[in-house]
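What you see is part of a larger complex, with each chain still in position.
Each chain carries a letter (A and B) given by its place in the written order, and its residues are counted from 1.
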Amino acid sequence: MENLSAVFAEAGILMIVGMGFVFAFLSVLIVAINILAKLSVKFPDPIPQVRRPKTVANVDSGAVSPSVVAAISTAVAQYRKNKIRN
Amino acid sequence: MESLEILWASTGLANFAVGQVAMMLVGLGLLYLAIARGFEPLLLLPIGFGAILTNIPVAGFSEVGGLLHYIYYAGIDTGIFPLLIFMGVGAMTDFGALIANPRMLLLGAAAQFGIFATLFGAIGLNAIPGFDFSLQDASAIAIIGGADGPTAIFLASKLAPDLLGAIAVAAYSYMALVPIIQPPIMKALTSEAERKIEMKQLRHVTKMEKMVFPLAVLLMTIFFLPAATPLVGMFCLGNLMRECGVVDRLSNTAQNELINIVTIFLGLGVGSKLSAEAFLNVETLGILGLGAVAFSIGTAAGVLMAKVLGKFSKDPINPLVGAAGVSAVPMAARVVNKVGLESNPHNFLLMHAMGPNVAGVLGSAVAAGVLLALVGP
């Protein structure tokens, strides 16, 4: 029993130290991310170069016919089927 | 005739031990869970199949010269397979939601309470005759609460290889059970009004932030917890390959062919540890029981932390998202979304839950590092 309680104590310390460390670590990471966010305003994402294509793409993607999808599936299946002999 | 006798002496029927039969049934059970119930099939199918193979009498799959022997010692005993899986998972993970709302890291931290409470519980089981978990055993079991398969396998292979099979099976089984385990706990700890809370839309995260993030995580781990750098390092390598935009070839391979190949081998290797001696004992029951407790406590801790956090936050926080802190990516986040929709059909919490969800992965890797540093060999 005595032995057990010693291990219990050890487990308890592990719990406290462990949870403390996890919280501390992730809290520091929060700070790091906030700093990162501030620094990153100097490095904005590159602006997409052309604007017009987007509308075109929208129109087009509406027009993708099931036949195209079927063709792709066939092509992929075909490619996969290209079997190896044992 | 002599030949017939030799042949009969070499059959499984003439050599079965009862434990082997039982373990094959366990293997079949895992296949059933994987295929019919959809429990983490990518891992549980190879694990279940490996469990069957390793228990075949005479065949010697896990003895010197056997296929599973090679797989286990080359890939799992060395830690290589779980680390490669972690690299692939890193290449699949988008940290955008977390970077946009970094306080969610606290939910990922809180949910790790499941790990440490289970460690305490595993030691407590020693009071029951038949259980004799060392502190290393208890730590390996506790990591089930991290809800992260490769982390659990990596830690168990270092701290308690004999329990590896049971721990991996428990970890993946409970991850599959997340949609069943979590909702009652989430509902018990929150009011209808709390579950209705809508959260502010997440800000846009730049490419630069996503690219620096894995490096920042790695550097912090180097500073404060080198024991976690194998796991965190490979994860961050995968994530950096994903976000840097200049090595898409490598990123795609890491998250597709390479992870697939390693997954097959990892599953078979874990299955090879499901021998009767190692699995058919009261300790396995203890591990399975503790695993369920670990998930429940982790879920509860996450939800409660989210409630506390909501009190001190100017932007509203729906406490349900705390449940995603256990990781189990992306299932836990989907469960949050579903439970949220039940209370408020216009409230999509999925993106908000992805933050704590990926935070949970980091949290459990950090917890694993702490355990390695304090009770490791």
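We adopt the following convention: a contact is a pair of C-beta atoms (placed from the backbone, for glycine too) under 8 Å apart; a residue touches a chain by one contact, two chains touch by 3 or more.
As the structure is a computational prediction, the values presented were derived from the model and not from experiment.
Participant: Per distinct chain type, what's the copy count in the full structure file?
Facilitator: A x3, B x3
Please note the rule applied: only the chains that are shown with their structure count from here on.
Participant: Centroid from C-alpha atoms only, then distance subunit A to subunit B, rounded to Å. What do you get?
Facilitator: 16
Participant: What residues on subunit B touch subunit A, complex-wise?
Facilitator: The contact residues of subunit B facing subunit A are 98-99, 102-103, 105-106, 108-110, 112-113, 115-117, 119-120, 123-124, 126-127, 135, 138-139, 206-209, 212-213, 216-217, 220, 224-225, 359, 362-363, 366-367, 370-371, 374-375.
Participant: Sort out for me which residues of subunit A touch subunit B in the complex.
Facilitator: Against subunit B, subunit A makes touches at 4, 7-8, 10-12, 14-15, 17-19, 21-23, 25-30, 32-34, 36-37, 40, 43-45.
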